[in-house]
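What follows is a single structure, and I will ask about it in a moment.
Here the complex is missing a single protein chain, while all its other protein chains stay put.
What follows is subunit A.
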Amino acid sequence: MTTPLVHMKNISIEFPGVKALDQANFTLKKGTVHALIGANGAGKSTLMKVLSGAHSHFEGTIHINGEAATIHTPKDAASYGVQTVHQEVDTALVPYLSVGENMMIHEMEKKPFVRWKEIHRKAAQLLQEMDIDISTKRLVSDLTLAEKQMVLIAKAVSIKCSILILDEPTAPLSHAETSKLFSMIHQLKKNGTGIIFISHRMPEIFNICDELTVMKNGTDVAAHLIKETNPKQVIEEMLGAPLEDQFPSRTTLEDAPIVLDVKELHDQHKLNNIHLHVKKGEILGIAGLVGAGKTELCKALFGASEKKSGTVQLHGQTIHIKSPHHAVRAGIALVPEERRKEGILTEETVGWNVTAASLRSFTRPFSFLHRSKERKAADGIVKRLGVKTPSLEAKVKHLSGGNQQKIAIGKWLLAEADVYLFDEPTKGVDVGAKKDIFSLIAELAARGKAVIYASSELSEIAGIADRVYVLYDGSIAREMTAPMTEEELLYHSTGGQS
């Protein structure tokens, strides 16, 4: 057997309070595509960050081409030919520069003068070699997501790339774009590049990869050749101990009235013919992997995304939700996924945040604020949710993720909606706060609210939802009723056919 391209042995890394990696091993052979899979938080990304030099305080050894490698900074990693294409392609490109400039930034750094012809000639040659048909003169801001990704891959390969890490590369791509990406991967493979492919999508992994490593709880639990395994086995290996005790017990009425009824919902990009309904007192799960369209669905229902078609009925009456303002007036609340960007005001105080959506109920004549009433209500919410804050005057940015999320939710408890949309409410939230959030959601349902719970944490969906729609690539792939298992959800979320 030849020496492996990458051999990571007994890698451990600790962050304050968490052991993110615990004696993890990983081996990549030359000219192969190696899938790295695991549930969220299993340590895939952390392991790859160690390899790409983003974390310097790890224990364990890395060998590249059989020689011990010291990787402490991204620069070290680059010198060994490790390149990463992250899922968020926009963070790695300068939108108002051309494709050529973006690809040649490292070259332009070296010389005091820019030789434009040279830049574009070289970039064009690289793109041609990779069989990518994009003009180097185009602005990056005009490219589609898929094109941006191709540019990034071409750029990564151009530098010196023997190890290419692709982090969830297919999540934002359509089918046609995905097959284009796969032909690029085949090309690279032929040139001897080792490719690490991080993905949740079983069909793709079994299509493109040669080997796979399964991670769980910060360590590698299994490694297989693709041809010697099957999706069912891999999913079993991925799953952790069941988390059922985290979830409150649920009782639901069979014949509760339908609160929200959605038919033929489309949006411009992702959503395709969505039919769904949610009943009074029901927790409806929207399961799906990253990029399946959960966020788009929540935003569309909340009137926060543009241009859509379809009918929405609330309490049997057709409503037209043109903006979040309309949605809130109609009694729909959204706890958005991007908490810091969309859910809370980080620079403002806890008190201001909690009452932001319901200020109308704290006014006196002439819109003067009834401050003592507002304070009392905010204090009530903070106590009820157990938000750990020094005072109502503390700025929200100083609180932990879990407490920030409680505030993002608490805002809507004061506003008293009928339909609550939760988009990935447990993202970046610690275990203790997670449990509080689950009980809160169950409590809302018990009070007769209709709850829509969208998440890619399938174990959580399986634990809390009464009924689930599984989203795959913008469409509802299947409807399921509790009890359901995480395996079933994962099977359908990864595009498995029933």
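Some observations on this one:
Basically, a residue touches a chain if its C-beta (ideal position, glycine included) is under 8 Å from a C-beta of that chain, and two chains touch if they have at least 3 such contacts; residues count from 1.
We take it that contacts and distances are computed from a predicted model.
Going by its UniProt record, the hidden chain of the complex is named "ABC transporter permease" among "ABC transporter permease", "FAD-dependent oxidoreductase", "Xanthine dehydrogenase molybdenum-binding subunit" or "Adenosylcobinamide kinase". Screening A:Lys294, A:Lys411 or A:Lys449 against the full complex identifies A:Lys411 as the residue touching the chain left out.
Residue-wise, the contact with the chain that is not shown comes from A:Glu443, picked out of A:Asp90, A:Glu443 or A:Glu479. Checked against the full complex, the candidates A:Thr346, A:Ser400 or A:Ser475 give a single residue touching the omitted chain, namely A:Thr346. The chain that is not drawn here is touched, among residues A:Pro112, A:Pro390 or A:Pro483, by A:Pro390.
Mapped onto subunit A, the interface with the missing chain covers residues 302, 304, 323-325, 327-329, 334, 336, 341-348, 352, 356-357, 359-360, 362-363, 366-369, 371, 379, 382-392, 411, 415, 436, 439-440, 443.
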